[in-house]
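Of the protein chains in this complex, all but one are displayed in their positions.
Moving on, here comes chain A:
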Amino acid sequence: MTEMIHKYPKVAKNEETKPFWDAAQEGRFLVRRCPACKEIHWYPRTLCPLCHKAETEWEEHSGEGEIYTWTVMRKSPTGPFALGYVKLDGGPHVYVRFRDGVTEGLEIGKRTRMVFDRISDEDVYLFADLA
């Protein structure tokens, strides 16, 4: 696990997203797919935000994707960090922060994977890393 240098707030979980965070503790990346339109969306919601025809279902995703856009925030008291949008394989674009320390070698189209890093005794949080 990467040592956390930034302070992260307590993760805002709710009844609808609890399964995501439970799986995250085991390092599994869950997304929701709609049985009607067959699409995965992001962030996870029960009623499909794309077709509104059905309740979506959890499924595990490889977490693999590629960079759609990125930036490195230089003005940060705890050092630079990277943010971006990653396009998940077969799925949606996800707004995500890169794992602490990953600020070099970022390019549009580069392969990525989702990771969960521990940010407190209770919580892990979702980050991207270069594949």
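As a working rule, a residue touches a chain if its C-beta (ideal position, glycine included) is under 8 Å from a C-beta of that chain, and two chains touch if they have at least 3 such contacts; residues count from 1.
By definition in this document, contacts and distances are computed from a predicted model.
*Asks:* Can you pick, from "Acetyl-CoA acetyltransferase", "Asparaginyl-tRNA synthetase", "Phenylacetate-CoA oxygenase subunit PaaB" or "Maltose/maltodextrin transport system permease protein MalG", the UniProt protein name of the chain not displayed?
*Replies:* Its record in UniProt gives the absent chain the protein name "Acetyl-CoA acetyltransferase".
*Asks:* Decide which residue listed in A:E39, A:E64 or A:D129 touches the omitted chain of the complex.
*Replies:* Answer from the full complex: A:E39 touches the omitted chain.
*Asks:* Which of A:Q25, A:S62 or A:S76 sits in contact with the chain that's absent?
*Replies:* Of the candidates A:Q25, A:S62 or A:S76, A:S76 is in touch with the missing chain.
*Asks:* Quickly run down the residues of chain A that touch the omitted chain.
*Replies:* Contact residues on chain A toward the absent chain are 6, 8-9, 11-14, 17, 21, 39-45, 49-50, 68-76, 81, 83-85, 87-88, 91-97, 108, 119, 125-126.
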